[in-house]
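What follows is a set of notes on a single structure, which appears directly below.
Apart from one protein chain that is not included, each protein chain of the complex appears where it belongs.
Order as written gives the chain letters A and B; numbering starts at 1 within each chain.
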Amino acid sequence: MSMTRRKLLGYLGIGSAGIALAACQPKVVEKIVKETVVVEKEVEKEVEKIVKETVVVEKEVAAAAGEVVEIRCTHSWPAELWPRQEQFDDTFNEEHPNIKVIGENVVWGDYVPKLTAAAAAGAMPDLMYCQYAWAQKFIVNRAVISLQPYLNNDPEFWGEDDFNPESLKTYRFKGDLYFVPYDEGPTNMIYYNIRLFDEVGYPYPNSDKDWTYEDLLMAAKELTSGEGTSKVWGWNGIPSMGGDLNMDFLATWGARFWVDPCETKSEINSKEAVECLTWWAAFRLEHKVSPTPAEAGTIPGNPFSYGRVAMMKGASWDNRWIHSNLKDPYDIAHTYIGPNGKRSSSSMGSGYGITKDTPHREQCWEYLRNYLSTEGQIFVWAAPGVGSPTRWSAYPAYFDSPLAPKSAKVFMEALQDYAKHEILDSPNGYEITQTANPIWDKALLGESSVQEALDEIQEAVKPVMAKNVQWCEDAGLIE
Amino acid sequence: MTAATTSKKLDWRASRHARHVVSQVFVYALLLAGSFVFITPLIWMFSTSLRPEWEVYTYPPKLFPNYWFWENYPEGWSSLIPFSTFLKNTLTITLFNVTGNLISCSLSAFGFARLHSRYRNVLFMLLLSTMMLPYEVTMIPQYVVFAKYLKWGNDFKPLILPAWFGWPFGIFLLRQFFMTIPFELDDAARIDGASTFRIFTQIMLPLVKPAMATVAIFAFVGNWNNFMAPLIYLNSMSKFTMALGLRLFQGQHATHNQHLLMAVSMVNITPILLLFFFAQKTFIRGVALTGIKG
Partner (left out) sequence: MGAARAVMAEREPPRPGSISRHEEIEFFLFIMPWMIGFICFSAIPIVASLVLSAADWPMLQPPTWVGFGNYAEIFGRDPLFRKSLVNTVYYVFISVPAGIVVALALGILLNQKVIARPFFRTCFYVPSLVTGVSVAVLWSWLLNPQFGLINHFLSLFGIQGAEWLYNTKTAMPAMIVMSLWGVGGSMVIYLAGLQGIPEQYYEAAEIDGAGTWKKFQHITVPMITPTIFFTLVMGVIGSFQTFTQFFVMTNGGPANATLTYVLYLYRNAFEYFRMGYAAALAWLLFIIILIVTILQFWGAGHWVYYEGELR
């Protein structure tokens, strides 16, 4: 039995109104909406009462059948999304009198210390959130169980056609799936500030023709203006040695950082890679159309969100904070066409899995199949417009969300067309990034040439990448 | 006495007075400038706490918002996160721990400072050495002991119990103060037949009151802001502390709701601030170093 669609959709109306109001800027509007919400909440309470009364009867029946099993699920939500998570859990608990799910929230930055400590003590939660970069660590070390048996027996949930196939890549090991993804988003989209474009009278990205990488640079130059504290930059989004480097930057130049899915070999100092990264570094160093970190100030926030950058490279989930901070109208567009004549983007996301420590696997699966059902994804992720879901069937709700950008369909098109999950997701992926980035910093600061920095990176990442060989064999990625 | 010597004396007095005025002006100028430097970030913190969300990132930044958004305080406090619960938990842990620290640290420090033992130096170095290993590598083994073998996961016990068994920082600090007290005092008491424990409670403790108060403040602040241990030990939100709650404002991609974060941060430091402001008079009296009695 999956969750009552009507119940969740009932919540949705209220929830999205709340999110919409957070986005409205003038105070008066906010107050009016707040009052409306209060009224809606009263109605909601009444409805809940009725539902509860009905549920009580069911509960009594169920209680006779067996006692209530408590399961813990650890999430990593920002605080403002937590009330929604609790609503979902309350609904679930009401509909499943034998299960009591307890949501726990650990901030993203603290998540790994918390979960590894718990794993070491055999005290993991029953269910856990997992970001792509950590997934293989948890899988290889058997901290989570294979979900394949459950998936195989649950065709209602596992209509594989509904899941974006790219989103499943990170969570496989020897053919089994260990986490079910809840979101997958492209990372190389162009966000643009409509006001800044209009002021210069420049056509919006791809509106006059499909932009190439050279058109992007030209636009960035045209849109850069002013000096010092009033400077406006054309573009924000210079490559770093992160998981998105291959698909977001190097691919269309015909280059690769890691050349195999096992991430055991680097070709970061190849001729094409040097060419590509030199071209991008020039945005900052030569053309000065991209802010340096010193100019941007990494905190507070991204300069795009206070209207000082005309275009930025962004992912689908960036929309939420841009929406709540940027005063100007904005929209998104497809990425540029690279030197090879194609568009390219990474895509990445997160998922949920069942841990080794749980004694209640069946109940965990019952929660997962509800949480990541189309209704579940719509409720927690798509309808509030937080980001792009992993189920195609949840997309219409996302497009309808008051938070989604006007051209939100571009996200889905990118995922179906060119965005690939070719990201650094091996167990040592993070170490590769952390080793390479400080060296790359020197090139971006102008303290060394791009060629020198890339040569140094090539040497530095060798021993780290070599550590992936064992995992690669275990995972069945090479014979 | 000749007139010459008198006038010379007056000159000397006048110059001393002038020097005093100059030094006072200098002292106040220094204090005002210094306190300005130290307090400005907090003024900004306060002003951010009063901004509506869309004014957090205004550019160029303004020290004061256009409209004072006091609503941020109730909103930050209860709309997203149940901070009242967190405050109650933090108070519980902190009060238990300060009490435990004061008792256990003063006893141990007295032993290390004023009693002879062949093992004293070795044991004291052992005590200090427990602070030299980063917590990052001992916390997981410690958690395993508490959570796996004692079954104290999601419980305040591992956060409170250790405080009753000594805190190296407090022991070391109190030891330093016990060691400044001359031994004549003990000897006189021993002549009257006082036991070591009586000397400790009735003579020594009153003499190190300022140090005890300092340990209390450090213990209070340390426990109030302690983050890593509660993060590892506490699972459910109903058990969270303030420090964990504040952390919830930090998202994966950015720190959202900075205005609310700052509002709650202001509330978070207020108890300690008030405590310090009012308690200091009771344990720190002034001395007139420059020779003027106030």
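Some notes on this structure:
Please note the rule applied: contacts are C-beta pairs under 8 Å (C-beta built on N, C-alpha and C of every residue); 3 or more make two chains touch, one makes a residue touch a chain.
Bear in mind that the values here come from a model prediction, so they are computed numbers and not experimental data.
With respect to the full assembly, the chain omitted from this view is in touch with A, B. Of the candidate positions A:71, A:101 or A:143, contact with the hidden chain is made by A:143.
When the whole complex is considered, the residue among B:72, B:94 or B:108 that touches the unshown chain is B:108.
The missing chain, though absent from the display, is touched by one residue of B:171, B:219 or B:234; that residue is B:171. Considering the whole complex, the residue from B:45, B:87 or B:205 that touches the absent chain is B:45.
Residues of chain B in contact with the chain left out of this view: 27-28, 30-31, 34-35, 38-42, 44-45, 59-61, 103-104, 107-108, 110-120, 123, 125-134, 136-142, 144-145, 161-162, 164-166, 168-169, 171-173, 176-183, 187, 190-191, 196, 200, 207-208, 210-211, 213-214, 217-218, 221, 225, 227, 243, 246-247, 249-250, 255, 258, 261-262, 265, 269, 272-273, 276-277, 280-281, 283-294.
Those residues of chain A that touch the chain absent from the view are 112-113, 116-117, 119-120, 137-138, 141-143, 228-229, 292-295, 297-300, 427-428, 430-431, 434, 437-439, 441-442, 445, 447, 463.
Here is the rule we use: only the chains that are shown with their structure count from here on.
Those residues of chain A that touch chain B in the shared complex are 22, 25, 27, 72, 74, 76, 78-80, 82-83, 102, 104-110, 113-114, 116-118, 120-123, 125, 131, 229, 299-302, 305-308, 317-318, 321, 324-325, 327.
Residues 52-54, 56-60, 67, 80-81, 139-140, 143-144, 146-148, 153, 228, 231-232, 235-237, 247-258 of chain B touch chain A in their complex.
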